[in-house]
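Working notes, structure below.
In this view, the complex is presented without one of its protein chains, the others remaining in place.
Order as written gives the chain letters A and B; numbering starts at 1 within each chain.
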Amino acid sequence: MHLAGGIVTGIGTIFLFLGGLGVFRLPDVYNRLQAGTKCTTLGAFLTIIGVGIMEPSWFWKTLLIGIFILLTNPISNHALGRASCKSGVPLCKKSVVNKSKDFCKGETK
Amino acid sequence: MNIFFLVFIGLGIILCLLRMIKGPTTPDRAVAVDTISTITTALLVFLGFIFKRYIYLDVSLVYAVLTFIGVIAIARYLEKGI
Partner (left out) sequence: MKFKSFLYLFILLILIWLTLTSTFHLQELTVGILVSFILALSLTENYIDLGLPALSAKKIMFFIFYIVILFKEIIMANLDVAYRILHPKMPIKPGIVIIRTGLKSDIAKMVLANSITLTPGTFTLDILGDNLLIHWINVKAENIDEATKIIGEKFEKYLRVIFG
């Protein structure tokens, strides 16, 4: 039981590190949001659930914290992405298509 | 074994801090702060496991709620001002 929880926690911490690395390395704010959302959501969830597996009497409360993170982290990152889209942060040079202007005017053809 | 996990989490936080210092625009810094807050929630639960203190779980839950509201407030401000 202790070993299984340790392995789950270890995978979670590696994903947390990858999230930090992605926020540092990727070129513009939208790509950083991708790394910052996905890696930290799964990383934090696995770390917390792993602690719950290692200490079985804590399991239900850690599950509650994990589900809370799984529900709220995409929402807060979506709010940040929408704010940077509305305030006009440009995309990086590698980008191939940008349809946000059509979207604001309501043209969806 | 636990020390490796703590080193990984600490490296993640340090990289986000570097991005927060360097970030060319304001939303970059906000993204770094949000990532740090999520990592810190996981770190608090893990510290509670190391110190064998149940109360750290409550601290972590309240911290998660407060940073969620804080990031939403920052995003509203960036979008159209207070």
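Convention: a contact is a pair of C-beta atoms (placed from the backbone, for glycine too) under 8 Å apart; a residue touches a chain by one contact, two chains touch by 3 or more.
Since we're looking at a predicted model, the values are computed, not measured.
**Q** Indicate each shown chain that the hidden chain touches within the full complex.
**A** A
**Q** Which listed residue (A:G5, A:G22 or A:G50) would be found touching the missing chain in the intact complex?
**A** In the full complex, the listed residue that touches the missing chain is A:G22.
**Q** From the list A:T13, A:T47 or A:N77, pick the residue that touches the absent chain.
**A** Checking the options A:T13, A:T47 or A:N77, the one contacting the hidden chain is A:N77.
**Q** Could you pull out which residues of chain A are in touch with the chain that's been left out?
**A** These residues touch the chain not displayed: 15, 18, 21-22, 25-28, 30-31, 33-35, 37-39, 41-42, 57, 60-61, 63-64, 71, 74-75, 77-78, 81-82, 85, 91-92, 94-100, 102-103, 106, 108-109.
Assume only the chains that are shown with their structure count from here on.
**Q** Where the centres are mean C-alpha positions, what is the separation of chain A from chain B, in Å?
**A** 12
**Q** Name, in rising order, each residue of chain A that touches chain B in their complex.
**A** 6, 9-10, 12-14, 16-21, 23-24, 29, 32-33, 36, 40-41, 43-44, 47-48, 51, 54-55, 58, 61-62, 64-65, 68-69, 72-73, 75-77, 79-80, 82-84, 86-87, 89
**Q** Quick check on the complex: what are the chain B residues that touch chain A?
**A** Those residues of chain B that touch chain A are 1, 4-5, 8-9, 11-16, 18-19, 25, 27-28, 30-32, 34-35, 38-39, 41-42, 45-46, 48-49, 54, 57, 60-61, 64-65, 68, 71-72, 74-76, 78-80.
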